[in-house]
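Yeah, one chain of the complex is gone here, protein chain that is, but the others are all in their spots.
Letters A and B mark the chains as written, and numbering starts fresh at 1 in each.
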Amino acid sequence: MSASRASTASAALAVLRRDLLLAVRRPGEWLQPLAFFVLVTVLFPLAVDPEPSRLRQLAPAALWVTLLLSSLLALEFLFREDRRDGTLEQYLVSGQSFTALLVAKTATHWLLTGLPLVLVGPLAALSLGAPPQALPGVCVALLLGSVSLSLIGAIGAGLTLGARSGGALLSLLVLPLVMPVLVFGARATQLAIAGDEAASALYLLAAIGALSLTLAPLAAAAAVRISLE
Amino acid sequence: MLGAYTFYFIAIMLMRARAEVLRRERGGAWLREELASAEAAR
Partner (left out) sequence: MNWVWFHRFGSPPYFYRFAGRWAPWFLGISLVLLAVGLYGGLVLAPADYFQSDVYRIIFVHVPSAYLSLMTYTWMAIAAAVGLIWRIKIAHAVAAACAPAGASFTAVSLVTGMIWGQPTWGTYWAWDPRIVSQLFVLFFFLGYIALRGAIDDRDRADRASAVLAIVGVINVPIVHYSVDWWNSLHQGPTLMKSGGLRYRCRWRGHCW
């Protein structure tokens, strides 16, 4: 029993290591969403009147919509390459838990696209006029939200694997599912920037994160498995 | 009105699902017989 569990964990770690190595060799894939995030956040103050009070009002919306879009941008590449070269089929026949291996892949995706966005997010928030004492709250909100985004997005990425059109369909499928993340994330950010207690919205974000951590991998594994048949 | 809508939905659902079956089973032997007997009845 414990031997097989240990081997599942080590297999998942091996997948994680392989994907990270691949990403280091091909930095374009994870730098693109990051660059997109920075660019769009810079565009917001240019598009509206850059008066500090108005910018601060706009900051939560700008941050979260941009986070959502750049996360979607990265999702398209989540399984596509590995399906094309047969890696996913190897995972399927490896005898290891397919769900665990996909969780490892999703974790890599989050490390490469979610985590950089969480790290850049506070800078973007500052540039949009958020006070420095709001940054911990903003950071935690982005952290919890981006984890859910990656996990739920993996379902959409799995479903669209066998589909003809990619990007637009993916966003049509994923956006309704991640609506609560956007609502509570933006709410927490808004409360943090206004200097209020953001805990209630953060708890809800954490609850969504826990729910998607337990259920989303199962759905994502089912979706990917269907596309491989 | 809720009852009316529900029955309307059931009817629409059955008709659409029937059409879907027709599309999927095209070329099935039973369907050919079915259609032939419907033709004969007319």
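As a working rule, a residue touches a chain if its C-beta (ideal position, glycine included) is under 8 Å from a C-beta of that chain, and two chains touch if they have at least 3 such contacts.
All figures in this text were calculated on a predicted structure; none of them were measured in a lab.
Seen in the complete assembly, the chain not on display touches A, B. Only one of the listed residues, A:V38, A:I155 or A:L191, touches the absent chain: A:I155. Remark: the omitted chain is touched by one listed residue; of A:A35, A:V48, A:M179 or A:A199 this is A:M179. Touch with the hidden chain on the side of chain A covers residues 155, 159-160, 162-165, 169, 172-173, 175-177, 179-180, 219, 222-223, 226-227, 229. Contact between chain B and the unshown chain involves residues 1-22, 24-25, 28, 30-31, 34.
Basically, only the chains that are shown with their structure count from here on.
Chain B has its Cα centroid 44 Å from the Cα centroid of chain A.
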